[in-house]
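Before I ask anything, here is the structure I am working with.
Here the complex is missing a single protein chain, while all its other protein chains stay put.
Lettered A and B in written order, each chain numbered from 1.
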Amino acid sequence: MPVTREDVLHIAQLARLGVDAERAESLTRELSSILAHMEVLSQVDTAGVAPTAGVGTGGTPLRPDVGVPSGMSGTLESFAPAMRDGFFIVPRLATHEDPAES
Amino acid sequence: MSPDNYSQLRAAEIAAGVRAGQLSPDAIVKASFDRACDIGAGPDNLNLVLAADDVASLAECEELDKRRDTAADLGLLAGVPVVIKDNIASLGLPTTCGSKILEGYVSPFEATVVTRLRRHGALVVAKTNMDEFAMGSSTENSAFGPARNPHDVRCVPGGSSGGSAAAVAAGITPIALGSETGGSVRQPAAFCGIVGVKPTYGRVSRYGLVAFASSLDQIGVLGRTVDDAALGLEVIAGYDHLDSTSSDADVPIYRMAALGAPPVAASSADTEMVRIGRTAVPLPPPPHAKTLEGIVIGKPAEYFPDSLDASVRDLCERSLDRFRAMGATVRDISLARSPLAIPVYYIIAPAEASSNLARFDGVRYGLRVDSPLGLKGMYEQTRSRGFGPEVTRRILLGTYVLSAGYYDAYYRKAQAVRSLIADDFRTVFGSGINAIFTPTTPTPAFHIGAISDPYEMYLNDIFTVTANLAGVPAISVPIGRVRRLPVGGQIITAHFDEYTMFRVAYALEAALGEDAHR
Partner (left out) sequence: MVVGLEVHVQLKTRTKAFCGCSADFGAPPNVNTCPVCLALPGALPVLNEHAVVLATRAALGLGCTVNESSVFARKNYFYPDLPKGYQISQFDQPLATGGSITIGAGENGSDLRIGITRVHVEEDAGKSIHDRYAGATAIDLNRSGVPLIEIVSEPDIRSAAGAHLYLRTLRQILQYLDVSDVSMEEGSLRVDANISVRPTGQAKLGTKTEVKNMNSFSAVERALESEFARQCALVDSGGRVEQQTLLWDGEREVVRPSRTKEGSHDYRYFPEPDLKPLLLDAKWIQRAREELPELPDARRKRLGEDFGLPPAEIVQLTALPALAEYFEAVARASGDGKAAYNWVMGEVSAVLRGSGVDITSFRVRPADLAQLLNLVRDGTISHTAAKRVFARMVETGKPAPQIAADEGLLQVGDEAAIARWVDEVLVEHPEEATRYLGGERKLQGVLVGFVMKKSNGRADPKRVNQLLASRAG
């Protein structure tokens, strides 16, 4: 199924990527063309095949609940774009009630 | 031994010289910087290096000299200069991933592999150019300009670990670290006429490797020779409690594979001396009719399609003949689902990338571009200006295949087909095949700017990407030249059987001799 311009604008907003009108057009073409090559997969019979979830065997290793040093050399200020009183500072959200809505 | 022939020395030779007090680390490091200078590693020329600090490197030499006076074991890489791909976190030098979004970012912690290299006396002399966030097959996608192939400056060095591969090919260091997601070590190794190994998924800790696609990413080693790659991997391999996906399987002494013997138990006292570098690995006998006796090599039809470059095919056949001459059996096999690997890969890798790259948001580190549109504007400006076109394309592709309504058709389907591709490998290795031999790439290096269609570029990975999807180890070794450009042959073995992979690679390298570079 071809990707529409609306799809591109929607996923660009989900991915927080600023995409202007011109770029949206070219991306629509590029993504449609790439995804057309993926259609071959729909013809593969995968009934009863478990999707790969993680590589390797065994379960995830567990870490003892003990504090360890942060393993960082240098301060947050050495790489943070904006800090104040120990906080990271970002522009105020237009609406700030709901984590998922910005 | 003098460093006059520095760029011909193997890492093991340099380390042995340094440990014996015959070579001084600072002379070695100077030779490395001189070589980089002579060859034109900087931005105006080959553009291989993104950051280097000769003052700091010479200071490290002093440290090493002090250790030589006090410590018995300087390590397997004592005084060996190494370069590191710029997506592997290192203290002291920036870690930019070839991206504007991390320009100038110096990591406050170091990757486990870098710590292990240093512990073995290696000297990190430079960070190397790469496709932005390892997304590319040519190193043309670097925000800091394309790198060039030392064999022909009009050509790409391959990618995404192009800077690391070219640095080794140019004789700047005998060993470099790269990273793989779909072939990013083996493909540039092939294009640059050197050795590149991608270990089993989980063999090497990913802690400190900036993630592209976590279920596929694996740090690999580029070496001038098979021995350099084997020694480098030996040093960085092994379990790391900071990486939940790393394996605690034993790490054999890969260098012993040169002798053709099965892996020796790690616990015996003699091998322990070899392991820590006190005793040199004995020299292997010249290749002969029994070198690969008992080894069965599979030749998968899907990796030798009719469309394959005839010269590449001929070089592969020559290598297969050498295998037979050394006593190996070559058997035709099929990896029937491998042709589906590119579509599978270009769904899974972008999907994971879209999530892994969400952390570059201008809040805690890296580039921030402020906007009158508040937080959302800051996010969008930072990310659209910070990421280049290929990264943007893959983030969008990945976001699309994960988004509501498309997940099952794309992501889930791709992961199911991935299981089938991996099953093919399991079946082959379960049927008496010890190693699989294929061309590393369909063609030798292409000219910079020659490929503009994204999907055509993706097809460069067609023979390498299956090993990443299945998680098995693979190595590319030089097998000759086509139109004066190097061609690589690929050896793939079963999970955690790097030993057999190295055994076959050592034998092939020895059997081809100078033919590997003609």
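Quick note on the criterion: a contact is a pair of C-beta atoms (placed from the backbone, for glycine too) under 8 Å apart; a residue touches a chain by one contact, two chains touch by 3 or more.
Since we're looking at a predicted model, the values are computed, not measured.
Note that of B:D53, B:D243 or B:D515, the residue touching the chain absent from this view is B:D243.
Seen from chain B, the chain kept out of the figure touches residues 88-89, 95, 97, 102, 105, 107-109, 111, 206-211, 213-215, 241-245, 351-352, 354-355, 357-361, 363-365, 375, 379, 399, 402-404, 407, 411. Of the residues in chain A, those that touch the hidden partner chain are 13-14, 16, 53-56, 58-72, 76, 84-93, 95-102.
Here is the rule we go by: only the chains that are shown with their structure count from here on.
Separation between the centroids of chain A and chain B, computed from CA atoms only, is 25 Å.
Residues 91, 105-106, 108-109, 201-202, 215, 241, 244-245, 247, 337, 340, 342-344, 346-347, 354, 358, 361-368, 370-371, 374-381, 383-384, 387, 392-393, 395-397, 399-400, 403, 409-410, 412-420, 422, 454-455, 471 of chain B are the ones touching chain A in the complex. If you check the complex, the residues on chain A that touch chain B are 3, 7-8, 10-12, 14-19, 27, 30-31, 33-35, 37-38, 40-42, 44, 46, 49-56, 60-61, 63, 71-74, 76, 78-82, 88, 90-94, 102.
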